[in-house]
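The structure that follows is given in the form of structure tokens.
Removed: one protein chain of the complex. Kept in place: all other protein chains.
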Amino acid sequence: MAGNTETSNPLPLSDVKLTKADFAKLDKSEKKGELVVRESISAWKDAWLRLRSNKYAMVSLVILLLIVLMAIIGQSIAGYDYRSQDLMGTNLKPNTDHWFGTDDLGRDMFARTWMGAGISLQVGLYAALVDLIIGVIMGGIMGYFGGKVDEILNRFCEIMYSIPNMLIVILLIVVMEPSMFTIVLALSITGWISMAWIVRGQIMQLKNQEYVLASRSLGAGAGRILFRHLIPNAMGPIIVTLTMTVPNAIFAEAFLSFLGLGVQSPAASLGTMINDALKAMTIYPWRMLFPAVLISLTMLCFNIFGDGLRDALDPKMKK
Amino acid sequence: MIRFVLKKLLFIFVSLFVLASATFFLMKAIPGNPFMSEKEIPRAIKEMLEAKYGLNEPIWKQYLTYMNNLLHLDLGMSMKQQYTTVASIIGTGFLYSLQLGIFAIILSIVAGVLLGIIAALNHRKFLDTFTILLAVLGVSIPNFVVAAGLQYFLGVKLRWFDVAGLNDPTDYVLPMIALAVLPAAFIARLTRSSMLEVLTADYIKTARAKGLSGRVILVRHALRNAILPVVTYIGPMTANIITGSVVVEQVFGIGGLGKFFVNSITNRDYTLIMGLTLFYAVILMAARFLTDLAYAFIDPRIKLSSRKEG
Partner (left out) sequence: MKLKSTMSTIAAVLAIILVVVGCTPKKEENGTTDTGNAGTATSKVFRMNLSTEPPTLDPAQSQDQVSFTVLNGLYEGLTRKNEAGEVVPGIAEKWDISEDGKTYTFHLRDAKWSNGDPVTAGDFEFSWKRALDPQLKPEPSAYAYQLYYIENAESYNTGGGATVDQVGVKAKDDKTLEVKLNSATPYFLSLMSFQTYFPVHKSVKDNEAWAASASTIISNGPFKMSDWQKSTSIKLVPNDNYYAKDEVKLAGVQFVMVPDSLTELNMYKTDELDWAGKPTGEIPADQIEALRGSNKDEFYQKGIASMYYYLLNTKEKPFTNEKIRKAFSMALTRKDITDKVTKAGEIPAYGLVPPGIKGETEEYRTEVKDDYFTEDLAEAKKLLAEGMQELGVTKLDPIKLTFNTSDNHKRVAQAVAEMWHKNLGVDVEIQNQEWGVFLENRNKLNYQVARAGWGADYNDPMTYIDLFTSKSGNNNTGYASKEYDDLVAKAYAEQDTKKRMELFKQAEKLFMDARAIVPLYYYSDVYLEKPGFKGIFIDYKGDIDYTRGYYEG
């Protein structure tokens, strides 16, 4: 910087003589160089564009939408009610009449599978949503504040996590009627804890990073740091945990049914249907196959879509 | 450090007390008793049985008695399994579950982390997609199906393994796999996701620019920073696996601890319910404590002491 300034000062300021002619008005056309011709793209739109170019994610999205659609209309195109039994036609193989075959009471598996999908998707989504909200908030608080707050909340989580869930569920059966609300309640009482721990660990690691310090020195409050800086950066593990929560909730619902709190027959969730079909797995495989494939397919699409979504939202992933 | 550990221990002790109290009242609040059966026993006999176990006393008195015994480290006798102490039921079962669980944990961590790294290094290539596929199947096929499937195909059809029991070393293979599938799948997903994030971080670029070898970057820089969520998950996972899985132990006919977590409640075997809950909690809290220690080890910036943050 300082290198050659001394010897060469080719234009000392005092020598500069400016005349009015030096200031000519530019032609308006020259302004065009600064014009924003392209529409401004918001972060969300940018993300959507990137998501749209990810063909795996888009295919997943389409399949997911199809599954949701079928969960809504599947029963009506089956031609059979999910409840109606035909004891003369039990355990039929998939055929032109019953596309997914029939179950042990001669009920149409096609109708039942889509009915179950509707229930299981709802259970999974609601449970995941509750886990996400409570888990992230609790985990964030524990991780960010640390110290006594962390110690106490952490102990609280451990206690909740250790109380036998089954006792709580049985108590719920006694005081409440089975319904979607009770199911989600029973699943959520302890379901959020894993999420909270994951978030806590992430925040503990992230809160010492430079950008947090920067933000803090600029006077940002705890809430802003937590929700604008830390949690978005912990999104990876959060999404992964979430994709685990959904199938977990779907199968935990089957256990609730087992205790008498879940969906009551003749309705059935996919989890219960798989449970019921287990003993027949080797003889009437279709009774398990269709619900199991549907769950796996849904989860696969969720995961690929979720991955795509995360990549799209995270500017660092830009290629 | 000693003060820190002592403080933690005190907290754990208080937690256990709260947990024991909550579980005790919860368990007494649900309907049923240890002497119920399809064939109802005559009332006079039932009253004698209740008197024998002090179940005719007011709840608070039962609670005090139990807590007093607990302070003397006496978990009592099982109310359903005659002549058997709760401690011996837990001891016998835990031995089986622990043996099996340790191998399952090692398997799931090794397989999960490796798969996760492979997937991350091959981001959006075939290996990555393939790993996601495996991992998603791993979490979305319930473990009772995995266990029953392994048993049927490898045990009954191919006859490679015994169907049930833990008599030979090879008998450990199927239950171990059945136990490890879900955690391995989850660990793979977690590892992949954090690795992807870490690999784009500046310090990795710096390390690369410095010309460090791929392996050093991978292990010392990337994995070390990416492993944290996995470590978090390993804590409770360990507690869950070594205290036994109901499903896997039932399918493979293993006399582990898992089934008692359900049976004791179905049978209203009060002393066993309490014993198991406390036992589980101790293991969980120990695992969580070790997790916190591991945090500091992995990332020295994480502070363990409860000093208030500025």
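Labels A and B are assigned to the chains in the order they are written; within every chain, residues are numbered from 1.
Please note the rule applied: contacts are C-beta pairs under 8 Å (C-beta built on N, C-alpha and C of every residue); 3 or more make two chains touch, one makes a residue touch a chain.
Remember, predicted model here, so these are calculated numbers, not experimental data.
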item	value
Residue of B:Leu114, B:Leu134 or B:Ile204 touching the missing chain in the full complex	B:Leu114
Option touching the unshown chain, where A:Ile173, A:Ile198, A:Val212 or A:Leu289 are the choices	A:Ile173
Which of B:Val251, B:Ile273 or B:Ala294 contacts the chain that the document leaves out	B:Val251
Hidden partner chain, residues of subunit B it touches	30-33, 35-46, 48-49, 52-53, 77, 80-84, 92-93, 99, 103, 106-107, 110-111, 114, 118, 148, 151-152, 155-156, 159, 162-169, 172, 176, 250-253, 255, 259, 266, 268
Positions on subunit A contacted by the hidden chain, ascending	83-85, 87-88, 90-91, 104-106, 170, 173-174, 178, 257-260, 264-266, 276, 278-281, 283-284
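We adopt the following convention: only the chains that are shown with their structure count from here on.
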item	value
Subunit A-subunit B separation of Cα centroids, rounded to whole Å	24
Interfacial residue positions of subunit B with respect to subunit A in the complex	11-12, 14-15, 18-19, 22-23, 26-27, 29-31, 129, 132-133, 135-137, 139-142, 144-145, 148-149, 152, 186, 189-190, 193-194, 196-197, 200, 225, 228-229, 231-233, 235-236, 261-262, 265, 273, 276-277, 280-281, 284-285, 288, 291, 295, 299, 301-303, 306-309
Contact footprint of subunit B on subunit A as seen in their complex	56, 145-148, 150-151, 154-155, 158-159, 161-164, 166-168, 170-171, 174, 194, 197-198, 200-202, 204-205, 207-208, 236-237, 239-241, 243-244, 247-248, 251, 254, 271, 274-275, 278, 281-282, 288, 292, 295-296, 298-300, 303-304, 307, 310, 314, 316-317
